[in-house]
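Omission of a single protein chain aside, the complex is shown with its protein chains in their original locations.
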Amino acid sequence: MSVKKLIIKNIIKRPVKTTLLSSMALLMAFAILAGANLSKSLIRGLNSMEARLGADIIVIPEGAQSEEELKNIYFKGTPENFYMDKSIVSDLASIEGVEDYSIQYFLASSVSDCCSAPVQIVGFDPENDFVVAPWIKDNFKGQPGKDEIIAGSSLSVQTGESLKIYGIDCLVVGKLGSTGTGLDTAVYANEETIKHLIEASKEVGLSMVGEKSPDETVSAVYIKVKKGYDISVVSSTININFKDRVEAVRTKSMISDTVKRLDDVSKIIYALVTGIWVFSIIIMGLVFSVSIGERKSEFALLRAMGFSKIKIVSLIFTESMIICLIGSVLGIVLSLVIIISFGNMIEGYLGLPFLLPNFLNTVLYSFFALFITVLTGPITASISTMGVCREDIGNALRR
Amino acid sequence: MNYFKKNAAGIAELLISIILVVGVFTLFKACGLHEGKAMACHWAENTVKALGIVFIFLSAIRLILKEDGVKKGIALAFVPLSVLTFLIPGKIISLCMMDTMRCQTSFKPFVIVLSVILALISLADVVILSLGKKDKN
Partner (left out) sequence: MIKVNNVSKKYTLKNREIFALKETSFSIEDNKLTVIYGKSGSGKTTLLNIMAGLLPPSNGSVSLDGVDPYLLGDKELSLFRNKNIGYIPQGTSSVSSLTVLENVMLPAIIYEPNDIKEKAVSLLKDLGLENLMDSYPAELSGGELRRVSIARAIINSPKMIFADEPTNDLDKENTEFVLKLLKEKSREGMSVVIVSHDEAAMKYADDVIRMGSIQ
């Protein structure tokens, strides 16, 4: 027999109260960690999106549809293809304020091909590109050759496997890390490969490129603006000079909607987490208050035996800390399992870039959630206990 | 041991099994038919549905029958069955290629989370039933 045993038995022999209190702790820890993970994932997703856009201005074929389709590629991962005449590239290069440019080709694979859904294929020039290439270098050494592709993180295909695109077997030579954007479902190829694929798509009559040859077309031109030049001025210049041919989109404006939506979603998350917390603290406080009130004569008996006030408060503190610890750990595990497993679903539902925090940050947030929850319960319980212990032992025993 | 203590875990097993089956039939389906054809994930969904129905049947039997040995046997059986269910989406039966498809975003995580919960509850059930036996002796 020991004081430790008394604590453990007090917990085990009151299963209903223990379960209720543990459940509140579970809820609190779950809410804090889920809230932290969700908000951080949204912020990371947004930063990732900004980094992946990589340029100040994106020039696309003229027409309201093109901007919509471009956003779909980045935000929804919906494969698109659109093309404009390649001659625009040299015209753009001569615009004042343009420091550098990168061209890209977009092609959507057909459904009956490799995969259960169309896949976005992005063609780029590994030597001169500054948008995609640096990011690919981060994750893949070397360059993709003819009919070789690099797969985004959300494709369930491994290095060494092949994907058939428009009848052509493309070897997967590398995989990329997660970006939390629609680009995770794309594959990347060099110019030679993408032109080969566009030709193949023409042969099955599924090409958007029309009668032109792939050598004469591009999908988008990414522009870096020189320091000291106003990006909006450069973009307006392009729009005015080449009004009927192309449209220049400022990348900042592409994501401004997203920033606003992210703000709104974050506010909702904070409100929910706060609401859950307040609810749990109230319930926890009530349960502790009632349960400790009921144990008044038991505490008086313990004090008559020789337990000091401090010893009793510390007993209750330890008891409630153990109960809250059990609940918090379960809440944290549940939160992690759900957010990680359902991460893709959450991303699809919110329609916002979503990138889960790295391992270290996840561990830090988990400890934070644990720490706060494990302290709240015992502090609440101790306050109730101190109140109860104020009465003279003799009077308390008579109840 | 009173009825509730002995059967709390069994009741939980039944509830989780029901949630699994109802979920896979409704909110957490895999992908639908594609151009009239069933994709691989369709068979994963059917397999999980079948397993779920078996779970419901077994957990009901576990609650109805009185013998402790039988209850313990059923709880023990739940553990490898839950592990099997956990492995169905993506490991034993493949799913669609893209992580953005419903079978990956919705069906797979739902089955994973529930099978883990079921495995943990069954383990707890086995432990509680074993301890209960010790008490009696």
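A and B label the chains in the order they appear, each numbered from 1.
Definition applied: a contact is a pair of C-beta atoms (placed from the backbone, for glycine too) under 8 Å apart; a residue touches a chain by one contact, two chains touch by 3 or more.
Note that the structure is a prediction, hence the values are computed from the model and not measured.
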item: Visible chains that the absent chain touches, using the contact criterion stated earlier; value: A
item: Candidates A:Ile240, A:Met305 or A:Leu360 - the one touching the absent chain; value: A:Met305
item: Touching the absent chain when the full complex is considered, from A:Asn47, A:Ser297 or A:Asn358; value: A:Ser297
item: Hidden partner chain, residues of subunit A it touches; value: 1-3, 5-6, 9-10, 12-14, 297-298, 300-311, 392-395, 397-398
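Criterion: only the chains that are shown with their structure count from here on.
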item: Subunit A and subunit B: spacing of chain centres that average the CA atoms, whole Å; value: 29
item: Subunit B to subunit A touching residues, read off their complex; value: 31, 34-35, 39, 90, 94-101, 104-106, 108-109, 112-113, 116
item: Subunit A residues touching subunit B - in the complex, by the definition given at the top; value: 77, 111, 114-117, 119, 153-157, 184-185, 337-338, 341-342, 344-345, 347-348
